[in-house]
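Removed from the display is one protein chain of the complex; every other protein chain stays in position.
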Amino acid sequence: MLACDQVVKRFAIRRGWRAQLVTAVNQVSISVPAAQVLCIVGESGCGKTTLGKMLAGVLPPTEGSVTVDGVEVSARRTAERERAALKVQLVHQDPFSTLNPVHTIGEELSLPLIHHRIVPKSHLREECERLLTLTGLNPKAVLDKYPHELSGGQRQRAVLALALSVRPRYLVADEAVSMVDVSSRLIMLDLFLEIASTQDLGLVFITHDFGVARYVGYEGTITVMYLGRVVEQGPTEQVIHHPCHPYTQVLLSSIPALQAGRDFMPQKIVPRSFEVPSLEHLPVGCVFEPRCPFATEACSQSAPQLRATDKASSQQAACLLVEATSTGVVG
Amino acid sequence: MMRTIRRFGVAVVMIWMVTTLTFFLIRLMPGNPIATAYQTLLQQGMTAQQAAVQIHILYDVYPNQPVLTQYFVYLWNLVHGNLGTSIVYTGRPVLGLILAAAPWTLLLVSMGLLISFVIGLLLGVIVAIHRDTWIDNLTSQVASVFHGVPNYITGFIFLYFFTVMWPWFPFGNIYNPSIAVGLTFPFVASVAYHAVLPVAAYVFGAFGGWTLSTKSAAMAVLGDDFMMADKIRGLTSAQRLDHLVNNSILPLFTGFVLSLGFMFGGSVFIESMFSIPGLGYLVQSATTQRDYPVMQATFMLLSAAVILANFAADTLYSRIDPRIRN
Partner (left out) sequence: MSEVAVAVDDLVVEFSSDEGPVRAVDRVNLQLERGKILGLIGESGCGKTTVAHAMLNAVAEPGRIVRGRIHYAGHGDLLGMSEEAQRLFRWQHVSVVFQASQNTLNPLQRIEAQIRELARAHRISNPNALVGRAREICDRLRLDGRRMLDAYPHQLSGGMRQRVGIMLALLLQPEIILFDEPTTALDSLSQESVLRIIEEIHAKEGISGVFITHDLGIVAEVADVVAVMYAGRIVETAPTGTLFNAPRHPYSRALLNALPRLTGDPRAAKGLTGAPPKVVGEVAGCLFRERCRFQTAQCKMAEPVLTSVDADHRVACFKINEEDGRASV
């Protein structure tokens, strides 16, 4: 299980003479069982990338803890924690920034293999070939190539091979397909799913696209984030077809009708504003209150906590109005 | 603002460190003239004390003072604006020597730098616009060749052709000594006439580098989306050229300001070749004659100029590029 418990991440932003702290991720707890899929959905700036980095051990949380199979990796590093942290690997959205332009793909793949002593040196080339084959690349064609000599899709696969090189148990994919053409997105997603299932990997898929989230995480769970907080989470199909939080509803109803499907969301729910408020001036009450079409007086008073939407399901939403909005909105 | 003050503080500390370093390094160099003079005085029959007093009168230092004491005395004098007196030009204050030499160097190098920068900028932009044509090939080749030839070689060639073979230009000094110094037309004209060859030598050594850096900067800018969009928006060629030049200057700006800092030291060869009484000349003659106070002061000046130029480049860059501004 890959999990984080009440993680908080604050950054200092310099404003002239003084620095101001902004909270990019605020008390988020999520968990991904081994070999399961969790999708984190939200607009840019919602903290999903920061959360992903903390899960992958790339960024230490300001508060809270991250655990991988029971080992807390966010605490001071020991050999054991180092090993546990290696079990979670991050797949970046931009393959160009991940691959060193002066290394061939073979050299790039060899580095972690040597550094973490994954295979003896004599087996290096075989292991590289295995990894490339695993990600659907022809090792002979790409092993000695530089990143700029590969096509976009090949680079994406090479990045995936790189992440797999240390034999992780979990992958955190951050907008892994947002730079891929719509026509071939599903091909990349299929690859992720195939590798996850053959290698028994847990998958954290970060995206702003519910369509992608549903395709990848159909049997898994969805976490919807807004301004650093989880506003709704639950089984994928449940959240998409019965969204409880107004923000989830607004997001879903902004999806073009063609993609959403004809009989989906007959009632358009429009936010009061299309501007995301700055993290520096967060509302006191519910973070979504200033944009929420259903907001009441009470919403600006106190911040709602995540709570179950009804006894039967495992769906949770952080909204004072859950009772009021969960009925009658979805047709 | 805060950042600027902090950077300035760092610059001051660096200047102090360089000053300290040169102070001790210079004293490690072989051939100490004060020790030599002191020994001579002793051999002439003076007592040690008389000789020491004599040395102090002449050179403003006590020969047997510990180096550390000399250092603190030096620092004390330095913060009071006293750079000491020259050993070679007996009794003349170092500050005066520097102030007399600095204008010539400043004139020479700033002219050379400015002219070479403007030529390089123009050529670089033209070449970038006409990339992969004969204009590009020819200009880039010529620029690379001139970039590779050191300015004392070009200086020597100019000297040979234009003062010896065809004596069109005067040789030596920076003005005709028979003309009274002052802001009069004959004097300024004389300076300009004398400055042609040394400035040309500087320009020929420097424009190639500017051309090549401008070319790569301008080619990057030409590939930017806004250059394409400028055309689609129907902007005039002049406006588009303006955008191209302004954006190409950005990456060169830091180098240009740093060159301003290096210019005091950069003219040593040219000044000694053309016998121009500038700072480079002063550094060179002070070093060969072990004129400690002058060496010390000029070295400090050279490094301070570079450090301050660095500071200026950092500070000014954020003024010209809005993206760096906070």
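Every chain is named by a letter (A and B) in the order it is written, and numbering of its residues begins at 1.
By definition in this document, a residue touches a chain if its C-beta (ideal position, glycine included) is under 8 Å from a C-beta of that chain, and two chains touch if they have at least 3 such contacts.
In this text the structure is predicted, and so the values were computed from the model without any measurement.
Within the entire complex, contacts from the absent chain reach the displayed chains A, B. Contact with the omitted chain, checked across A:6, A:100, A:197 or A:259, is made by A:259. One chain is missing from the display, and on chain B it is touched by residues 224-226, 228-236, 239, 243, 246-247, 250, 320-323.
Residue-level contact of chain A with the missing chain is found at 43-44, 151, 153, 178, 181-190, 208-212, 214-215, 218, 240-241, 250-252, 254-264, 271, 274-275.
The working rule: only the chains that are shown with their structure count from here on.
Chain A and chain B, compared by their mean Cα positions, are separated by 55 Å.
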